[in-house]
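A single protein chain has been omitted; all remaining protein chains appear in their positions.
The block that comes next holds chain A.
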Amino acid sequence: MIPARFDYHRPDSVAAAVGLLQQHGDEARVVAGGHSLIPMMKLRMAAPAHLVDLQGIAALRGIEAGDRIRIGAMVTQSEMLAHAGLAEAAPILAEAARQIADPQVRNLGTVGGNVANGDPGNDLPALMLCLDATFTLEGPEGVREVAARGFYEAPYVTAREEEEILTAVGFDRPARGFAYEKQKRKIGDYATAAAAVLIGAEGGRVVSASVAMTNLADVPVFSAAAGEVLLGSDCGEDAVAAAVDAMQGDIDPVEDNRGPVEFKRHVAGVILARAIARAWSRV
């Protein structure tokens, strides 16, 4: 519970932060809210010699909620939850954020940290896949945009280069039907299974559908197949069953204290069916 020794830096610009990352190479890590990184340091599973704190960088804050939505990396999960513009433009954000841990964690944990962390247990990555978000990365070579759906490679391994900082997430105003459904053992727990669903409808038929799952593989899972089978349907029993089947082909859960694989698959199916039903009820 006592971390190893480290030096602490608090730059006031992204450029300065990138400079520190360049200077210290793989000995440096950025810290945002610290609610994933610091527990790992206390367990000595991470021991960066240099911590680069992003709290002093004003440019990483701010929320834009127009047709295109943009959330700065250092916006906290609580700020995202409380933002009136976001509640109107993309209510799925608040529904998901409310299910992250507890208020203490959300008051410090950031949106950028949650998506950059690369932990399949985090809730926001699947949400970003569902939203087809883009991540803005800034590094020594400048700024680039990466699609969330191409970002997650392996546990804690992402398309972000070591010297890059994730500065914002952005996505188009999503479809009206939404749901983030999560089963967990208790407050403060990661998902046993969670599903993010967005559905657009016209004339009682699905015209767009997007499905992503949390903590059911070693990376967050975007299930294109599940979305496709819903297209054109009325989200009736058969369509939902087909979507669940399709999703089962994309997940790959492992056994842990939350339960064995068979259980997780069963729950994933139940959770997705519920999420689809709720999203459909809101279109």
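In this text, a residue touches a chain if its C-beta (ideal position, glycine included) is under 8 Å from a C-beta of that chain, and two chains touch if they have at least 3 such contacts; residues count from 1.
Note that contacts and distances are computed from a predicted model.
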item: Protein that the absent chain corresponds to, by UniProt name, given "Ring-1,2-phenylacetyl-CoA epoxidase subunit PaaD", "Putative ABC transport system permease protein", "Carbon monoxide dehydrogenase large chain" or "(2Fe-2S)-binding protein"; value: "Carbon monoxide dehydrogenase large chain"
item: Candidates A:His9, A:Arg258 or A:Arg278 - the one touching the absent chain; value: A:Arg258
item: Footprint left on chain A by the chain that the document does not show; value: 1-2, 4-5, 44, 102, 183, 185-190, 192, 257-260, 263, 266-267, 270-271
